[in-house]
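Would you mind keeping the following structure in view while I ask a few things?
Note that one protein chain of the assembly has been removed; the remaining protein chains are unaltered in position.
Up next is chain A:
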Amino acid sequence: MVNILDRKKTAAQIVAGARNQEKMSAYDLINGIFDDFFELHGDRLSGDDAAIVGGIAMLADKAVTVIATNKGESAQERMLTHFGCPQPSGYRKSLRLIKQAEKFGRPVFIFVNTAGAYPGKSAEENGQGEALANNLLEISGVKVPVITVIYGEGGSGGALALACGDAVWMVENSMYSVLSPEGFAAILWKDSKRADEAAEVMQLTPEKLLAQNVIEGIIPESHSHKRVCRAIRKTMEQELGRLSTLSTEELLAKRYERFRKF
């Protein structure tokens, strides 16, 4: 068992912490941070992906749009969400809600805990690549603040398509990488069991990513879900305050610059 309060952790311990079963569910997180969450379903094209939860909620007295990847809690839910790996319909649902938020001037908050976009046969047939590509393209021009918190796993393009807005924060026990440490080890050493070593090489921890300016900051975690939610909420309010002072042109210029530097 990883002690999530231990401040000096190896990359492998961070990975274990990010995947910890005790992580809050999407619903706990949303209801812990926001008030009056009203869930909205469907992508208006083909279905409703349970791996993406979205809707409207209140942050203080402001209406906001909230989107979260959802791993599910029971075994049945986990099957339904493919362990939190969104299908194309999930990414299309999130983009629909983001465009809706833009129309009504609502800021967007996205919470990410996914190993990646679902790599199944149906996902290929329904255009997983196109769905992710369209998110990246459209979100780059959305005229409201888009703020992301990675609260567990941030896996590759499936995470990036939900983390391409104005600010990305990570909680202490979370990871963000181009592929899983297992996959990395399998390619590099032809041995997926050396994932712990791979995690070190990959620089996937919040601290390393902050040093590279990939993220805006790190939110401390504790055993108390309530306290974590409070910490996230405080950060969300600060970020929204900062971004709300910008004109639309400034907001979009800064968003462009945020990725242009890499």
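By definition in this document, contacts are C-beta pairs under 8 Å (C-beta built on N, C-alpha and C of every residue); 3 or more make two chains touch, one makes a residue touch a chain; residues count from 1.
Basically, contacts and distances are computed from a predicted model.
For the chain of the complex excluded from view, the name given in UniProt is "Acetyl-coenzyme A carboxylase carboxyl transferase subunit beta" [choices: "Acetyl-coenzyme A carboxylase carboxyl transferase subunit beta", "ABC transporter permease subunit", "Dihydroorotate dehydrogenase" or "Putrescine-binding periplasmic protein"]. Note on the undisplayed chain: of the listed residues A:Glu22, A:Asp48 or A:Glu124, the one touching it is A:Glu124. For the chain left out of this panel, the touching residue among A:Ala11, A:Val64 or A:Cys164 is A:Cys164. Mapped onto chain A, the footprint of the missing chain covers residues 117-121, 123-130, 132-134, 136-138, 140-141, 156-157, 160-161, 164, 176-179, 184, 187-188, 201-204, 209, 212, 214, 255-256, 259-260, 262.
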